[in-house]
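Of the protein chains in this complex, all but one are displayed in their positions.
On to chain A.
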Amino acid sequence: MSGWNRRAFLGAATLVALQAAVAGGGAVLGKLDPRDAPSPRRRKLMREVAEHVIPTTGTPGAGVVGAGDFVLVALAHGLSGTRKPPAADPSFAPHLRPDGSLDHAAWLEVRLGAKWLALPPARRHEALAALDAAAYKGEPAAAPWRAIKGLILTGYYTSEIGGSKELNYELVPGRFDPKVPVTPETRAYSSDWTAVDFG
């Protein structure tokens, strides 16, 4: 089976896996400290944001696989250093927790504006792309976006679909082959732990 065929085949099988993945995210969300438990609106926002970053193509996107919920759990637990006090910026002040850390989700909600969810998809995309560009240009007031986007990637590529359908996953390769030609079908392995670590 060629790479493309295999991917198309797996695409059809994803719906079942999806339900399991999303249920998993929910289970952890349920355990959050009430102060960090997200409202339905915030869950929807994060889901949509994730889907804009990694959209559904031949494989489901990040929103669909539940990366939004993962991001909320991850932020509540301080993954990627998100519980460390942020660099000082006046626009962060309303979103600081008592411990001095930034509530990234609350910040994002305000930064994107109350109407973002109601915008047509193309406008939403534009607004998010502008935030992304500002953050990667080094604008301090946009900096928290980098951590959020990073966690969306983690949520996606460590989900069953992102990790084993969009990319390949092989827990037991069985051999090490030091020289393999790259072809149009080549997909990265999410189980290449060294690459993930040092990527």
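Everything that follows uses one rule, which is that contacts are C-beta pairs under 8 Å (C-beta built on N, C-alpha and C of every residue); 3 or more make two chains touch, one makes a residue touch a chain; residues count from 1.
In this section, contacts and distances are computed from a predicted model.
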Not-shown chain resolves in UniProt (candidates "ABC transporter permease", "ABC-2 type transport system ATP-binding protein", "OB-fold domain-containing protein" or "GMC family oxidoreductase") to "GMC family oxidoreductase"
Quick one: say which of A:E48, A:D89 or A:E160 touches the chain that got left out. A:E160
Thinking of the whole complex, not just what is shown, which of A:A87, A:V110 or A:A195 touches the missing chain? A:A195
Which residue numbers on chain A touch the omitted chain? 21, 24, 28, 52-55, 57, 61, 70, 73-74, 76-83, 125, 128-129, 132-133, 135-137, 146, 149-150, 153-155, 157-160, 163-164, 166-167, 169-182, 186-199
